[in-house]
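All protein chains but one are shown in place.
Now for chain A:
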Amino acid sequence: MTTNEPVIEVTDLRRVYDGGYEAVRGVSFEVGRGELFALLGTNGAGKTSTVELIEGLARPASGRVRVLGHDPYTERAAVRPHIGLMLQEGGFPSELTVSETVRMWAGCTTGARPEGEALSLVGLTRRAGVRVKQLSGGEKRRLDLALALLGRPEVLFLDEPTTGLDAEGRQETWELVRELRATGTTVLLTTHYLEEAEGLADRLAILHAGQIAVSGTPAEVTASQPSRISFELPAGYFPGDLPPLDSLGVTGHEIVGRVLRLHTNELQRAATGLLTWAERTGVELRGLDVRSGSLEEAFLRIARDVSEQDARMARAVQGGTAPKNTARPDKEHVA
């Protein structure tokens, strides 16, 4: 399904809010036809701020956005009939019924699906006569999705589509998104559920502080992360008793209590070396845990980098309370 033709093109995008806060700081990426692209990030990373620019809801401070070859902000009328979207938070009059809401939206949508079809897609058929204010959070998300799909969009924007859904609802939504993707719909998804991105996305990008920290296929991003081995040091043994860590391909290690954690880019070599040593020495490695790099690790590492940076900055700002010898390098680091 994927062709070379980009459906979404984003180049050096920036967004500055009224107070001067720069939420998006030079984001660039492309999404090909039929591709599912996920934007990941912690809260405040700039996901929604970025997506709103691509949806044409706001004008970027600088940079370029093209959706289906058009500027989504200045050429709204050309783009809108071909896209469907779901905001992070609904936005439906609470006193209308589900059915009335769909009918209202259908009257404003080119080539709208019949009401019954739209509701059955998201499993809300039996709730058609219920007022929106009486729907659960998950049902509201599904109504939102029904409206996003109403015009059979070529491009679908989903801003945290499964937030508030229970496990089953989440699975159903994923299934629906997979089906849509299989029929050639291009999807831009934001989420903070890692398994959602890992399971659905062809490619993804992790945003932090308004910039793309890592991007690629889920496999590429995962492969760029070190794998990890952790276990409890047997009684009477010290890290120095292990074979030289370099020789095992271990790039770093840390000890928490009695638990030793090794990081490596060559998981098989490191694990084999460690287990061979344990076999030869005749010790049991309790709590042994061997795991490949994961998206979660990539995500956490980026989040940790941010919070460490914040902490360093806070120390640097406090100045007087920080030891003199560390205050100076910290400031330089921040600058």
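Brief remarks follow.
Note that in this section contacts are C-beta pairs under 8 Å (C-beta built on N, C-alpha and C of every residue); 3 or more make two chains touch, one makes a residue touch a chain; residues count from 1.
In this text, contacts and distances are computed from a predicted model.
The listed options are "Lipid II isoglutaminyl synthase (glutamine-hydrolyzing) subunit MurT", "Glycosyltransferase RgtA/B/C/D-like domain-containing protein", "Transport permease protein" or "histidine kinase", and the UniProt record of the chain not shown names that protein "Transport permease protein". Note that of A:108, A:219 or A:255, the residue touching the chain absent from this view is A:108. Check A:16, A:87, A:278 or A:300 against the missing chain and you find that the one touching it is A:87.
Check A:16, A:57, A:275 or A:288 against the missing chain and you find that the one touching it is A:57. Residue A:121 is the one among A:65, A:121 or A:156 that touches the chain not shown. For chain A, the list of residues touching the undisplayed chain reads 55, 57, 76-77, 80-81, 85, 87, 89-96, 100-101, 103-111, 113, 117, 120-121, 151-152, 179-180, 183.
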